[in-house]
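With one protein chain withheld, the remaining protein chains of the complex are depicted in position.
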Amino acid sequence: MMKNHVRKILALAFTTTFICLTLSGLSLAADTIKLGVAGPHSGDLASYGIPTIKAAELVVKEINAKGGVLGKPVELVVEDDVCKPEVATNTATKLVGESVNVVLGHICSGATKAALGIYKDSKIVVMSPSATNPGLTQSGDYPNFYRTIASDDAQAQLEVDFALNILKVKKIAVLHDKGDYGKGLAEFAKKFLEESEDAEVVLYEGVTPGAVSYAAVVQKIKRSGAEAVIFGGYHPEASKIVMEMRKKKMKTLFISDDGVKDDTFIKVAGVYAEGVYATGPKDVSQNEMTSIANDAHKAAYGEDPGAFFLNAYAASLALLNAIEKSGSTDYDAISMALKKEYVDTPLGSIRFDEKGDATGVGFSMYRVKNGAYYEVK
Amino acid sequence: MFRFSEIKKSFLVALWLMFLTFPIMVIRVNTIYKTIEWRWERMFMVGIGAFFLSFLWRYLHKKKEAGEKKAEEAGTLPLAQRLIKNRQFSIPAAIGLGIFIIAFPFIFSMYQTNIMTTALIYVVVGLGLNIVVGLAGLLDLGYVAFYAVGAYSYALLNHHFGLGFWAALPIGATFAFLFGVILGFPVLRLRGDYLAIVTLGFGEIIRLILENWNAFSFGPSGIANIPRPGFFGMDLSLSQSITYVYFLMIGMAIFTIFVVKRLQDSRLGRAWIALREDEVACQAMGIDKTRTKLSAFALGATWAGIGGVVFAAKTTFINPASFTIWESIIILCIVVLGGMGSVLGVIFGALVLILLPEYLRAFSEYRMLIFGATLVTMMVFRPGGIITDVRKTYKFKGLKDKQPTV
Partner (left out) sequence: MDYFIELFLGGLTRGSIYALIALGYTMVYGIIQLINFAHGEIYMLGAFTALIVAGILTMLGWNQVAILVIASIVAVVYSAAYGFTIEKIAYKPLRQAPRLSALISAIGMSMFLQYYVLLAQTSNFLPFPNLIPDFKFLEPIEHIVRSSEIVIYATTAIVMVLLTGLIKFTKIGKAMRATAQDRDMAMLVGVDVNKVISMTFIVGSATAALGGVLIASHTGQINYYIGFIAGIKAFVAAVLGGIGSMPGAVLGSLVLGMSESFFTGYISSDYEDVFAFLFLVFTLIFRPSGILGRTDTDKV
């Protein structure tokens, strides 16, 4: 008796689980254009990924209001990858499984690299607003990848040129945060500096992110006699290093990258941020579309847009525009349209080159003056 | 159940928690924009939630104590083991499970299969750690080092020598084995928590070396384009490849379960269990402590290495950020949560801990919060793990009244 009972319950349990899982696996077939959005939406890097979602939402809202793409409404499929490569592959598989037509993402270079293979095999166009690793486009391994941000070697080149030609420093300490992005930039900077033979790299070190104190490294910088520091990494470490330097009364110039060209850096470093140089995407605040996009964000979400918002906005426009102009969601058609057609975005009128980089999207140098970043012409 | 004293207790708990979480929950100070936000409604949410939760908590505690007493008196095996012993149940269940496993990739989407494969990798790795922690009682907090060794072996061998998956698998496992021996030597003299911190240190050392020694490991940018396992040299599409890796892992898992079970019952396995229970007595019995400890480390490491190779093949891109302390912790949680020492428990633990966050994606932000809370709750109410390990008992058929347990 008991055995029958147990059997029945188990059978019921199995069937129920089965049905539940199957249902969750099915995707609702709909006649829409699907734009996948992948990036870190939770965890400590969420502040880099969430603005991209908001950008996509705003663009899609506007386009759907005008009738959608190819007459169909655009649907967002948002998936989290917490910037981890192995999660990113899961995310990519999920998006592919849900039959997205194009993907906006990922945010972190490592995650993007991991996921691209999957998209490549499924012939899906991917455009990132923030993955700056040069190899992604330049290696040629990923013909389905595009981006609306310049790559790290361009940034490093700008930093080095600026340091040598404008600031005219001869001794430079190159630091990084041992991360993929920061170290990559630092390596390029070191390479360019060594090639130029105009300056000496007096120190090349990595700092441990999250360490309780950077005093030792800063002391090392002081001892090396460096006139300027080129730092590859993000604002938390940058602000700590700058603070430590200034508190030790060091006048060393500090040049960094777009991970530091962020208002949060100024707010966190406070008065010590004065005089810091950082590269960032070219100043487009004069561009009309930029102010429209920023205002739309403020109106919809009640706050200023975050990291990579404009890049993501441009990318969404570019992707959807390519589908519209090519007249289909076919991979080859979209690819051709991206390379051929210009699209108006908050970053300017752009299109993409053979390798997938956006033309007309470059970097400029900024400097902190009176608590805000100003472009250095 | 709703006596006044209980209500009063819960009320006080609610008040306490409201006080406790007041600053963090209610006041949000943003020193960047110099704003202060007061969110009073959260305080009440906490209060009400705490009030009801405390009832639940106390109820569960009472049940747990009652359950423990019952088990002690009756002397019966816990549910899972009883179910397995019951032939009437276990055979149809096994068949049903078998069919489900084989049909899985064809019923469910690529995404689900992918996740299940990840879970299976963790099953293999968890079983490996089970040898070290569950059987031999050596608390290893740096287990991820061996996982990394396996993954990087394949990636680097492939990069420099063009070795394929099948060739790299035994080599990666061997490297992990060697590392297990090398890392095992310094820790031989250490006890308990000292061992834990040293192994944690080793885990970090390996990761940091991978991160900084660019020339060797390509540093934080990692190694990309690692080929997936080949099927007799044929090129597979994405979905076929995923299905293939899935079945590969099923086979691997079954193989691992088989080997681990055999090891458990072998002389070596019993030496490990003796080591876990009482190191000094073990030595007094003539068991070579050094050899036993080293073998535990090395064999445990081997499975992690195998898992690592498959991980590299499956993700096609690895970098040191995948091999942090957190990974070691997750694998440890799998073993302890599932039930230290019990194979079934570890499998269960791996499935729960890996599948849960994926299926909790719906809750996105609260995912990790729920995860942490689940860990605490599980441990408080089932400290032995979901499926507690039961030591092998031997019954003498002749004596019906007495049941001497070994």
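Letters are used for the chains, namely A and B, taken in the order the chains are written, and counting of residues starts over at 1 for each.
In the analysis below, contacts are C-beta pairs under 8 Å (C-beta built on N, C-alpha and C of every residue); 3 or more make two chains touch, one makes a residue touch a chain.
Predicted, not measured: the structure shown is a model, and the values here were computed from it.
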Selected residue (touches chain absent from view) among B:333, B:346 or B:387: B:333
Touching residue (missing chain; options B:16, B:216 or B:231): B:16
From B:8, B:28, B:63 or B:291, residue that would touch the chain that is not displayed: B:28
Residue among A:139, A:264, A:294 or A:364 that touches the chain left out of view: A:264
Of A:190, A:235, A:261 or A:351, the residue in touch with the unshown chain: A:235
Among B:193, B:265 or B:288, the residue in touch with the chain that has been omitted: B:193
Where the missing chain touches chain A, by residue: 43-47, 178, 205-208, 210-213, 215-217, 219-220, 223, 235-236, 239-240, 243, 247-250, 264, 267-270
Interface with the undisplayed chain - residues on chain B: 16-17, 19-21, 23-25, 27-32, 34, 36, 42, 61, 133, 139, 186, 189-194, 196-198, 200-202, 204-205, 208-209, 212, 280-281, 284, 325, 329, 332-333, 336-337, 340, 365-366, 368-369, 371-380, 383-385
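We adopt the following convention: only the chains that are shown with their structure count from here on.
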Chain B to chain A touching residues, read off their complex: 31-33, 88-89, 92-93, 96, 100, 107-112, 114-115, 118, 211-212, 214, 219-222, 224-225, 237-238, 242, 311, 314-319, 321-322, 358-359, 361, 364-365, 367-368
In the complex, chain A residues that touch chain B: 3, 6-7, 10, 14, 18, 21-22, 24-25, 27, 41-43, 79-80, 84-86, 89-90, 93-94, 96-97, 109-110, 113-114, 117-118, 121-122, 133, 135, 141, 178-180, 183-184, 206, 263-264, 267-268
